[in-house]
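The complex is shown incomplete by one protein chain, all other protein chains being positioned as in the whole.
This part shows subunit A:
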Amino acid sequence: MSLIEITEVRKSFGSNEVLKGINIDVNSGEVIAIIGKSGSGKSTLLRCINGLETINAGTIAVAGAQLLPDDLHLKALRLKVGMIFQGFNLFPHLTAGKNVMLSQMVVKKVKKDAAEAMARRQLDRVGLLHKFDAYPDELSGGQQQRVAIARALAMEPIALLCDEITSALDPELVQEVLAVVKELASEGMTLLMVTHEMRFARDVCSRVVFMHQGRVHEIGPPGEVFASPRTPELQQFLGMQAA
């Protein structure tokens, strides 16, 4: 059985259908890159998996648990799937350490000592233990994003959703974040990432999903998808990227 099962998922905003029947099964430990033009529905798909958008039709199941729009099911799902955002979304009134501790204590009712130990462990994992007491506005974009990753990891999810996590970063800061993601991938974390980093997708991902006009247009191992795109849309998309 797959870890994440996305079946015939449809999503509309008003009369605009952005997801037109998506089917993807993700196995445990897979690293999946979702690529495509803006407006192809890739971010929306990711947000649906986490319940930030409600789907109009189809089903999403994570480790056997169905995504249902009531609070109880949503919370259960969100404990399994962490999400990292383009804009970092750290809590600006809390230090890096407190950012990582908060949800453990509030949602999982972990004791403060244990939450702090976990926060230190996760910040160390992303190379930012020395920034434990720094506030987000004292950190660079790359550091903020790494704290956000640590914050998601502290909830011990079985999969991580990454929504263009390097798009808001200065070019020289992209690599430090990707290095952390690569490390996670090598440790066997299941990752679903919307990305524009084609080289990263090629090197690290087990499968690449090309989305076009709300549908999965092509899917396959990066070697195939990048080397011999079957559809003119993907050829054109990859051509644009190379140019």
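Heads up, the rule we're going with is that a contact is a pair of C-beta atoms (placed from the backbone, for glycine too) under 8 Å apart; a residue touches a chain by one contact, two chains touch by 3 or more; residues count from 1.
To be clear about the criterion, contacts and distances are computed from a predicted model.
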| item | value |
| --- | --- |
| Complex member absent from the view - protein name from UniProt, among "YCII-related domain-containing protein", "Amino acid ABC transporter permease", "ABC transmembrane type-2 domain-containing protein" or "RNA polymerase sigma-70 factor (ECF subfamily)" | "Amino acid ABC transporter permease" |
| Full-complex contact with the absent chain, from A:L94, A:A179 or A:M198 | A:L94 |
| Chain not shown: contacting residue from A:L3, A:V62, A:A152 or A:V225 | A:A152 |
| Options A:D137, A:E172 or A:E187, residue touching the unrepresented chain | A:D137 |
| On subunit A, residues whose C-beta touches the chain left out of the figure | 50-52, 71, 75, 78-79, 82-83, 85, 87-94, 102-103, 106-108, 135, 137, 148, 151-152, 155 |
